[in-house]
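One structure coming up, written as structure tokens, with questions to follow.
Only one protein chain is missing from this complex, and each of the others stays in its spot.
What follows is subunit A.
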Amino acid sequence: MMSLLGDYTSSKLSVFPKSASSFSGESDWVFHFITIVCVVFFIPIAIALFGFAWKYRKAKGEPADSQVDHNTTLELVWSIGPSFLLVVMFYFGARGYLDMRSIPEGAYNVGVDAYKWGWGMNYGNGVIHPELHVVAGEPTKLTMTSKDVIHSLYIPSFRVKKDIVPGRYNYIWFKAMEPSEKVMTDEECKQLADKDKEENLSWDYDARQCTPDGYNFYDLYCAEYCGTNHSEMQTVVVAHETQEELDAWIKKYSSRGPDESPAAYGAKLYERRGCKSCHSIDGSRLVGPSYKGSYGTMRDIVGGSQVKVDENYIRESILNPKAKVAIEQGVAYQPVMPSYKGQLSDDDIYSLIEFIKSLGDASAAEEASESPAEEAAEMASEEAAEAASADAEPVSVE
């Protein structure tokens, strides 16, 4: 879990999270305006309510002092009077809303893919990462779609929210006003990430108050109920100082490095692209089957037949997940995985397959037991697993 508010609000008693976008000033101003109007109406009502109840208490049977039952002038005044204030509220609300709906031309465009239960921010050229990175002071436009059910993108500090509806694009834009600070050097980050690897943990945004790249951040929540892990569907927004800094960050995640093994890169994709929220690598049953030791095994699928978990099956399961739904211990998994067609390159899929292989390869073990090269094969798979875990850079957010 992330904890941020303690850091970016002025006090524990603050009504709002930090105001950090070009909209939040107006939104807060309108909120306070309405609240003041409400209080101005509420206090006299409450005083009259309790005051009359106390002042006009009488013994049983004593008649009331007055039986006046209408006063048309008074009633018209309190019916029509407040309407003017309502018009003012409506006007300010609509004005602020139109600002949010008028997307400036030339805004920096990020694609957003929402799925159960994670985020894929698409920076173009195949760079997809769960964190949202933007440039402070520049308008950013999000083109959002969902792969499964309705989600909703909500950044409290920016006071923006928009539902993400499958089957259509919804848009939102904002201008982050303050750049995120770099609170940890790359060195420190690397040390912490290495420590995580040893203990097989993912990056703890909550405890460290910064991203794995060392920036502090704003929360980003899913606000439309979307099933089991709705409350875990969170990520972060980082506002960079300059476009160059953002470009450098994007480049860092652009693709598999020249000397990076496919299995190690597959491990990164597993973290970044949301596989992690449904498939475990320690054998526990989540929403989907665990990857651990699955490669090369035979698997029951819905419809009564069996299929061998090999390259083709994994590829098919990534591109067309509902084709062969696994059954484990007599219980079928829910066919809820979205298709990654067009989302992953061939190299990405290959890397993921290599990563899954590295988590225990039953077919290799089988072959090994038949051949004298048993030890060699085992060693090879162990090495791959080591490589995978050593280079894995967990970035997904819990």
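Heads up, the rule we're going with is that contacts are C-beta pairs under 8 Å (C-beta built on N, C-alpha and C of every residue); 3 or more make two chains touch, one makes a residue touch a chain; residues count from 1.
Basically, contacts and distances are computed from a predicted model.
Colleague: Unshown chain, UniProt name, "Acetate--CoA ligase", "Phosphate transport system permease protein PstA", "ABC transporter substrate-binding protein" or "Cytochrome c oxidase subunit 1"?
Modeller: Not shown, but named in UniProt as "Cytochrome c oxidase subunit 1".
Colleague: Any idea which of A:185, A:231, A:306 or A:345 touches the chain not displayed?
Modeller: Reading the full complex, the residue touching the unseen chain is A:231.
Colleague: Could you tell which one of A:107, A:150 or A:183 touches the chain left off the display?
Modeller: Only one listed residue reaches the unshown chain, and that is A:150.
Colleague: Just the residue numbers, please: which parts of subunit A touch the chain that's not shown?
Modeller: Subunit A touches the missing chain through residues 1-6, 9, 12, 14-17, 23, 26-27, 30-31, 34-35, 37-38, 41-42, 45-46, 48-50, 52-53, 56-58, 60-71, 74-75, 78-79, 82-83, 86-87, 89-90, 92-98, 100-101, 148-150, 152, 154, 156-157, 159-163, 165-168, 170, 206, 219, 221-232, 331, 334, 336.
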